[in-house]
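Only one protein chain is missing; all other protein chains are in place.
To keep things simple, chains are lettered A, B and C as they appear, and every chain counts its residues starting from 1.
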Amino acid sequence: MRQLMGSRSERQVEPTERGLEKIRSQLQECAEGRGGEISTRQRAARLAEAYLRLDDSGRRAILRMIALEFGPDPVRVEAAHQAYQAAVGTPAQWDAEAQLRTAMRSSRLRILTQFNAIPQGVKFLVDLRADLLRFVADDPQLKPLDRELEARLSAWFDVGFLELQRITWASPAALLEKLVKYEAVHEIRSWDDLKNRLDSDRRCYAFFHPRMPLEPLIFVQVALLEDLADDVQRLLDIEAPLADASKATTAIFYSISATQTGLRGVSFGNFLLKRVVEDLQRDFPRLNTFATLSPIPGLVRWVQRNPQELAQAIFPADWKRLAAAGIEGPDSALFAELMEGKDAWTSDPQLARTLHDPLLRVAARYLLHANRDGKPADTVARFHLGNGARVERLNWQADTSPKGLAQSWGLMVNYLYDPDRIEANLEAFAGEGRIDASATVKRQARR
Amino acid sequence: MRQLMGSRSERQVEPTERGLEKIRSQLQECAEGRGGEISTRQRAARLAEAYLRLDDSGRRAILRMIALEFGPDPVRVEAAHQAYQAAVGTPAQWDAEAQLRTAMRSSRLRILTQFNAIPQGVKFLVDLRADLLRFVADDPQLKPLDRELEARLSAWFDVGFLELQRITWASPAALLEKLVKYEAVHEIRSWDDLKNRLDSDRRCYAFFHPRMPLEPLIFVQVALLEDLADDVQRLLDIEAPLADASKATTAIFYSISATQTGLRGVSFGNFLLKRVVEDLQRDFPRLNTFATLSPIPGLVRWVQRNPQELAQAIFPADWKRLAAAGIEGPDSALFAELMEGKDAWTSDPQLARTLHDPLLRVAARYLLHANRDGKPADTVARFHLGNGARVERLNWQADTSPKGLAQSWGLMVNYLYDPDRIEANLEAFAGEGRIDASATVKRQARR
Amino acid sequence: MRQLMGSRSERQVEPTERGLEKIRSQLQECAEGRGGEISTRQRAARLAEAYLRLDDSGRRAILRMIALEFGPDPVRVEAAHQAYQAAVGTPAQWDAEAQLRTAMRSSRLRILTQFNAIPQGVKFLVDLRADLLRFVADDPQLKPLDRELEARLSAWFDVGFLELQRITWASPAALLEKLVKYEAVHEIRSWDDLKNRLDSDRRCYAFFHPRMPLEPLIFVQVALLEDLADDVQRLLDIEAPLADASKATTAIFYSISATQTGLRGVSFGNFLLKRVVEDLQRDFPRLNTFATLSPIPGLVRWVQRNPQELAQAIFPADWKRLAAAGIEGPDSALFAELMEGKDAWTSDPQLARTLHDPLLRVAARYLLHANRDGKPADTVARFHLGNGARVERLNWQADTSPKGLAQSWGLMVNYLYDPDRIEANLEAFAGEGRIDASATVKRQARR
Partner (left out) sequence: MRQLMGSRSERQVEPTERGLEKIRSQLQECAEGRGGEISTRQRAARLAEAYLRLDDSGRRAILRMIALEFGPDPVRVEAAHQAYQAAVGTPAQWDAEAQLRTAMRSSRLRILTQFNAIPQGVKFLVDLRADLLRFVADDPQLKPLDRELEARLSAWFDVGFLELQRITWASPAALLEKLVKYEAVHEIRSWDDLKNRLDSDRRCYAFFHPRMPLEPLIFVQVALLEDLADDVQRLLDIEAPLADASKATTAIFYSISATQTGLRGVSFGNFLLKRVVEDLQRDFPRLNTFATLSPIPGLVRWVQRNPQELAQAIFPADWKRLAAAGIEGPDSALFAELMEGKDAWTSDPQLARTLHDPLLRVAARYLLHANRDGKPADTVARFHLGNGARVERLNWQADTSPKGLAQSWGLMVNYLYDPDRIEANLEAFAGEGRIDASATVKRQARR
């Protein structure tokens, strides 16, 4: 849209020596809380403006200042710790602990939370954390600041403070344009596309924080259907006939997007789905199946790193059929193509039919057995299995967009949320890493 | 958007004899209020559905039934009238008048108002009136029905029931898409165009009825500027720099659109502008000028019918300059072109310069002197002058869109709303048809 | 509460000759709509203030002016009527009807509706109608004005414009104090009493008009119980234990009050109960019985006028028991006492027991057979039977307040709203005046 001439938000500038010195002294004043809370916070507002005006090098410099110069005093910590350890086991222990806690309290948080009183202050801090996360990767000295900020944001974004809201075509345009911006799974291409996703056979829900009223934190798009969807194209087709929601038996969560990078580590996903299920059950008593139609974003990448998985998934009978198509052994160009996510093979229907079973086997193994740090390697799988879902069904040619073909040969998966099994699944997954799956998928994953 | 398969709203069908007979008997039951108000209204809901399903021939047939078969009983009216006239001048007059009024009460309104209890009932009746207005033109027998419905809608849409609301980018998308649909002056081409018109240097206001919450009845778009706008392109340019609204001295009403054909005859325009001015004054105390930048939709059409106006507006000095451009006398192709609203002349800058004064003279005469039924011939002029505005300034090349060139050679006009003169202007215009105009425009209108 | 010193609303003054002359000329200007709608309405605001400042004699004088001086012109009506009758049966009839309608249109309504644009304008007109109703009784010349105003209020208060709202302890205090003020059946004695009636085993609903947001038009108080209440004391006892609403099977409407005298003739009662039943069914699926616990306000008064009813209701066996108590024949002081609504008899338990059957018989006959203008003589019975209820059960010692004993010997009645029978009852009642009643009550009404 039109911009205020020379708007500050436009031009991000490099920091100057003098500018940083001034900021350092402002931070100092902030930390001391000089002059009553009100003037402290006014100072914070000026600081926030200065921060936003700077480019990445300037922002990183400020964050480093906060992280390194406003930490706790090691000497004071040492003394408090000594007193604490001496008191352990005696009645004095608890007072000593409180003293140690006080000694550990840094000025960093004091500085940061002052931003909360400016308009949009919470959003400012969430965005500042997003900056921090970008910088911390190659600057571990920022880590304690990140930890303190994450802890504070976790307190503020406690799920008890979040509000579930339904989003409809009657929601503010200013909110709806955020959906367009943040939709991470299936891009929203136009306002018509958006309106389609909010039509009478659809539902959209999001969590909001009271201080960020037009910013959905995480949102889910639901289609109300009479069967388990196996094909996302159908759901996104704005020409498709409108379903009669009152007859729906199945709710398909076909897109879940978290929007705020700065809230990484603050989880609210499983509450979202739980509350959405409750809301849907109240409005549509015939619903009995709650499932996703999800991408498998890491499948092809995993096979690249584990080419043997593809080879092992092709059974002798498959090899015969492949041979008939002129493909002889694992060195064939086809396999290179598959591992690079190219999609020429899809234009040969017979070849595609031959690949159907082997590729589903690979996907089943990937979902049930590929691990990273003891959890599913696939990020989407990790999310839903961690929420108590089970791997219900793999779907062939379910997302034939270039992205879908490139990342998972067009395969998608239904994760099923069975209200009766969620808790048990959740326990088993959290405790022993056990993954629930349908008999079919288990069979597909077998060698 | 996607449509329910075979949705009724899609297929409008011809009426059948039997269907109409059934409707006649339902109307009868409606008129009698048989069975308690509740079942009467349920019947009305069924009737409304039947009506919407029919094509124009069916709808007209129903409206004719209501108009012709449910009128007052002339015999009863006769008797009541006789008693009334006999009582005139005696104390019994007033009771007799009440009796006559009762005899005049027709069942038509009783039928129509029953639609009000169905969801969207008010909108249904407004749309039904729009149908009626289409039919009444060549079917004067529908007139009493139209009168009765207009009277009832006037009661319901009394300005005391209307709510002024500001429309912003945070308004419901379902409301904003109505702006796109109804904008009659300068087409809204995209959601970006719309967002631009709701930016911080703009305001948009509308009147709403409590029973039609997402349907603006009439809306006005305002630009906040530091001078009197002379060019609508600038206002519609989504790349133009954002103005600083806090410095604005001038509010330009650059588009006013009434949306409901079915409310013809129900006026609320002057209340809208009055309340908008109050709201703007409260929020922007520096505002001192309230004006429109308006089209002159009837100008070229008027000159077609009154070609002498163009000839008389070209003064001897102008003729000399035209002759230099090879244009000799009123038979030149140029004049035909002008009278047909063609715009080839605009591509010759010198010619355009020569035409500047004469065309402005024509426009000034048109606005100040062209009459129909004792009121300005131009519909937009009639609206603003009837609301107490004055003709302030004519603007050259103010709307160079094809439509603007075709209807008024690209000319636009500022109507000025001077809070100190509105009431006096209004009286003078309503009483004697006197039009207020600036000295410049008056001079331009002189021969 | 504290009052503005010399507040105008306090001192109502007598009209002066000069004051009335001024008002007459303002009415004239109003009627002519001189000066644009805006100044017309400003004038209306001044008129409204002048009206409110006057005492009854002044108000009546103004209303008479409007009624008598701004009526239709009989000469014009005559001419239009003649043309209309001449056109009957020809295609010109419908235009002529429209002309007659125009001739009948009086300036009265034009004056009155202008009050609608002032803040609280609707409430002003409703209250003005209440004045009018007081005056019209002995001043029939005000009748046509009353009719026109009633018609307009009926249009404005069409049930389609009304909103059903639940009233709770979280409702505005300014609204709740209206309940205290308007409760007509069982006086609300304190805010504690009110809070009790809004507790978790109660519901309160009201209809509101969008332009009178804190003024309930009619409200109903509901108790959620496990049986059919037979005793209103229990419902009003703020010390009684709280019921568990989730187990309730029976909703008792124990108080219904219409609040605006000025809306007499505008009915919305049956819509209220219908919608309340729907709302309750949604929230409490176990509810299966919807009934009132209603007073019988006209019972004792009716027996005063029809003393034989009491005599006939005492059967020989009753006489025997009465004789045992020393009461011999219909001239006993007891019967005088009963017919005057005195309650000494209630302090003799044995006597009370003896009277139980006879008094119930009288009440049953009263409800089923006492008529006025073909409708039940009892106003409460008329309301509920007209809405489709049936007389279900008479309750002994159900309202032992002085008022309850005086008007109906402490008897109350349950009217039952059986969703399956409402429509049929309504038809039968409206058509043939047939009253539905339980077998028991029918038996009690038998001789």
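In the analysis below, a contact is a pair of C-beta atoms (placed from the backbone, for glycine too) under 8 Å apart; a residue touches a chain by one contact, two chains touch by 3 or more.
Because the structure is predicted, anything quoted here is derived from the model rather than measured.
Hidden chain, full complex: it touches shown chains A, C. Contact with the chain that does not appear here is found for just one residue of C:172, C:329, C:402 or C:419, C:172. Contact with the undisplayed chain is limited, among C:52, C:185, C:214 or C:325, to C:214.
Touch with the chain omitted from the figure is made, among A:22, A:134 or A:152, by A:152. The chain omitted from view is touched by exactly one of A:67, A:132, A:179 or A:263, namely A:67. Although one chain is hidden here, its contacts on chain C can still be listed: residues 1-5, 7, 168-176, 191-192, 195-196, 199, 214, 237-242, 244. Interface residues of chain A facing the missing partner chain: 34-39, 67-68, 71-72, 74, 77-78, 81, 84-85, 88, 91, 93-95, 97-98, 100-102, 104, 113, 116-118, 121-122, 140-144, 147-148, 152, 155-156, 158-161, 210-211, 267, 270-271, 274, 387-388, 422-423, 426-427, 430.
The rule we apply is simple: only the chains that are shown with their structure count from here on.
Among the remaining chains, A is positioned farthest from chain B, on the basis of C-alpha centroids.
Legend note: the chain whose CA centroid lies nearest the centroid of all displayed protein CA atoms is B. Spacing of chain A relative to chain B, judged by their CA centroids, is 50 angstrom. Distance between chain B and chain C, defined via averaged C-alpha coordinates, is recorded as 42 Å. Inter-chain spacing, taken between the CA centroids of chain A and chain C, is 60 Å. For chain A, no residue reaches two or more other chains under the stated contact definition.
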